[in-house]
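Note that this complex is displayed minus one protein chain, with the remaining chains in position.
Let's look at chain A:
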Amino acid sequence: MTSVDRSPRAGDGVASPARGSTPSPPVAQAGGPRRSRRRHDGWWPVLFVLPTMVGVVVFYLWPIVQTGYFSFTEWGAFGGQTWVGTENYVRLANDPDLGTAVVNTLVYTAIVLLGIPIAMVVASLLSRPGMRFTAFYRVLFFMPYVAMPTAVAMVWRLIFNGDFGILNWLLGLVGIDGPAWTSTPGFALVAVSVVGLWTSLGFAVIILSAGLRNIPPELYEAASLDGATAWRQFRSVTVPLLTPSVFFVTVITVINGFQLFDLLYALMGQANPAIQQTQSLVYLFYNEAFLRNDKGFAAAIAMVILLIVGAVTLLQFRMQRRWVTYA
């Protein structure tokens, strides 16, 4: 979404008389006299936009307002909300689970972000001149991204199993006694993060490959004419010109990282003794809202998630000037 099409709207500024053939009641006379109107659209825009607007307002915009309100209420057992002021937020601030969930979500996101350097290596290997079978490799790396998370989590459960998992068998070969990965706090988060990295790696590879393809070859030719070595070319041409793609992947990865739920839920299961120490922000929300039915409290959690995600995204855009080069 960073590369917003900035081409001017075709037809803007092209003066053309209003078509008399279209039914055009004198509504929709927006746009001053300076803006030359292409035509009268009459009531047509209503037909085109109304269904989406109604859906968006009913299912998204109004609910956002409602959740904001709910976060200041307590829900009775049989419905009905009572205003409790900032009580939910105070309770949340004193709830050790919030801190745990924030830290877990950050650790997960950080580990998944480690996939970006790996993806850079893979993407640059794929774009080497004369490289063959690239379509095949792309399919291999991209498959985890399109696979159903709950379904792949099932096999990862087996791989991570403490007693007969293939991972611990491999570790045993080099003399390491592996833990019961998915049910030991700490290790469980690492396990979930590794699977998260595995699922999102392909996406980063694809975006970074596209970024590499967009670097004009003339720049390399010019650089080599100036006597730049391969390493120098990589540092002075590839890296700076790839930073916009890296930035884009980073933003998307962080946003997705903060939404950690599916993998955690499917890999560990609700009955897992380590779930409380491993839960993410979204899991905390789900648990309070729909399992413990504490919807006022959960609404406060949702607002905190909104705040954190907004702050982190804003921070990333602020920092981009320091390291992203736009050609």
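In the analysis below, a contact is a pair of C-beta atoms (placed from the backbone, for glycine too) under 8 Å apart; a residue touches a chain by one contact, two chains touch by 3 or more; residues count from 1.
Keep in mind that, in the parts below, contacts and distances are computed from a predicted model.
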Undepicted complex member, UniProt protein name, chosen from "Cytochrome C", "ATP-binding cassette, subfamily B", "Carbohydrate ABC transporter permease" or "histidine kinase": "Carbohydrate ABC transporter permease"
Residue among A:P63, A:G76 or A:G186 that touches the chain left out of view: A:P63
Residue among A:L113, A:I207 or A:A223 that touches the chain left out of view: A:I207
Residue, one of A:V90, A:L114, A:V155 or A:V239, that touches the chain absent here: A:V155
Where the unshown chain meets chain A, residue by residue: 1, 4-5, 7, 9-11, 14, 16, 19, 21-23, 27-28, 30-31, 37-39, 41, 44-49, 51-53, 55-64, 66-67, 70, 121-122, 125-133, 135, 137-159, 163-164, 166, 169, 198, 201-203, 206-207, 210, 248, 252, 256, 258-259, 261-262, 265-266, 269-271, 282, 285-286, 289-290, 295, 298-299, 301-303, 305-306, 309-310, 313
